[in-house]
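For this depiction, one protein chain was excluded, whereas all remaining protein chains were kept in their positions.
Chain IDs A and B follow the sequence of writing; residue 1 opens each chain.
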Amino acid sequence: MITLEQVIKELGSYDGRPIKIMEVCGTHTSSIFKHGIRSLISPKLELISGPGCPVCVTSALYIDKLVEYSLMEKHCVLTFADMLKVKGTTMSLTEAKAVGGKVRMLYSPLSAIKLAKEEPDTQFIIAAVGFETTTPIYALIMEEVIKSNINNIRLLTSMKTILPALTYICDNEKGIDAFLCPGHVSVITGSRIYEELVMKYQKPFVIAGFEGEHILGAVYEIVQQITEGSFHTKNLYPSVVSVEGNKKAQELVEEYFEEVDDDWREIGRIPSSGLRLREKYHSYDAGSSFAASQMDSPKGCRCRDVVLGRIHPVDCPLFHKVCTPMNAIGPCMVSTEGACGIWYKNGGKNQ
Amino acid sequence: MCVAVPGKIIEINGNTAKINVMNNITEADIRLVSAKPGDYVLLHAGCVLEVMKKDAAEELIELFQELGETV
Partner (left out) sequence: MKINMSYGSGGALTSKLIHEVFIKYFNNPILNRMEDAAVLKVSEKIAFTTDSFVVTPMFFPGGDIGKLAVCGTVNDLTMMGAIPKYLTAGFIIEEGTELSEIEEVARSMANTAKEAGVKIVAGDTKVIEGNGGIYINTSGIGEIVKTGISVAHCRQGDVILVSGNLGEHHAAIMSKRMEIENQIVSDCAPLTGILKELMKEKVPIRFMRDITRGGLATILNEITDSSHCGVVIEEGNLPVSAEIRGFCDILGLDPLYMANEGKLLAVVPKAKAKRALAAMQRSKYGKNAVILGEITEGNSVTMNTRLGGRRKIDLLYGEGLPRIC
């Protein structure tokens, strides 16, 4: 039995070789700041953000399509708050709203069903964005839409899966020594999805929740594995994460969506990393498969390097000096899950 | 990606349940799990994602027990 104090002491005084840990999920990025984790662990243990911000990696052309829909007569876009301020090639949904676009914020996509029934003459386009945690919710919407014969809801999808992104990073980014796996994605997928990554890349993959204790425990576990040279998937969130995950949720997703190759903003095409409505549900799709071109990033913007874990937001030359939440250049600053925005709002400019 | 919170099911009505999160009662869809009133569950975007197999405090105690064993 080890105590929290001992864990903090050991991590604080760690003086072995430098270890770079990718914390994949935007909510982990926030939690790390919230609990002051970096101030407790040795500077030789580096926590760096990854691609776990679904809005940050959504193509600019997707946003353009949403903007287009919002400005169409008798149409209304329904989205989470995260999507509102990210710019497409011309404007964001917030800016579209200011020129008469119809955009409504959702806390729960299931309230979309209620809205559709209340306003049968409006075509509702749901911005179906997210990773595995949120994908089952869009599947639930589909189930209800079909069961209740609702004909004024369609999905514009930008759903992505995390495993291909982790594989991409392991293949292309050699500097990452270990992964802090996203806790709530793992609730749905199960811990087994990381086994193949451990076997192939011989690195620790540790699943943790979002309390300070969970994160410290995960860092400690990673240090142990690397010190001993023995790597495996470790689940430190067993209250909700099982080996197999939520089978019901997986089956529901499987029923409505299929795997496709997908373009990740700032990264490019990653095979089998996206989900789109199956052919038989094609009539509920609002045009999700459009050719996404790799848009040139604004000059100097290093969102790509942030999302791939190559640099911290503070290392981007635009961070704070030009790019701020009030004047965001890249998606990582404007999205609420984006690493740059989270670093900035937590006084990261002073770190 | 996942702001989710633990809560307790107070009652179930078909596909939705009333969840108590520290005395805040909110409705959520429970079609993704098999659960009953009294269960502790994880809530995300108006949906229950999973039934909790143990409570948060218990989990933390066991977490440090396990970590201790790897030393």
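The definition used in the following text is that a residue touches a chain if its C-beta (ideal position, glycine included) is under 8 Å from a C-beta of that chain, and two chains touch if they have at least 3 such contacts.
Just so it is clear, the structure is predicted and the values come from calculations on it, not from any experiment.
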Among A:T133, A:S242 or A:S288, single out the residue that touches the unshown chain.
-> A:T133
Contacting the left-out chain in the complete assembly, out of A:Y14, A:Y62 or A:F80 = A:F80
Residues of chain B in contact with the chain that isn't shown?
-> 1-3, 5, 7, 21-27, 43-45
Note that chain A touches the absent chain at residues 4, 8, 33-40, 54-55, 80-82, 84-85, 105, 107, 129-130, 133-134, 212-213, 216, 324-326, 336-337, 341, 344-348, 350-351
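The rule is simple: only the chains that are shown with their structure count from here on.
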Just curious, how far off is chain B from chain A if you go by their C-alpha centres, in Å?
-> 21
Mind listing the chain B positions that touch chain A in their complex?
-> 1-4, 28-29, 31-34, 42, 44-47, 49-50, 52-56, 58-60, 62-68, 70-71
Where on chain A does chain B make contact in their complex?
-> 1-4, 7, 25-27, 52-54, 80, 107-111, 130-131, 133-134, 136-137, 140, 143, 182-185, 187-188, 209, 211, 213-214, 217, 220-221, 224, 236-240, 242, 246, 248-249, 252, 337
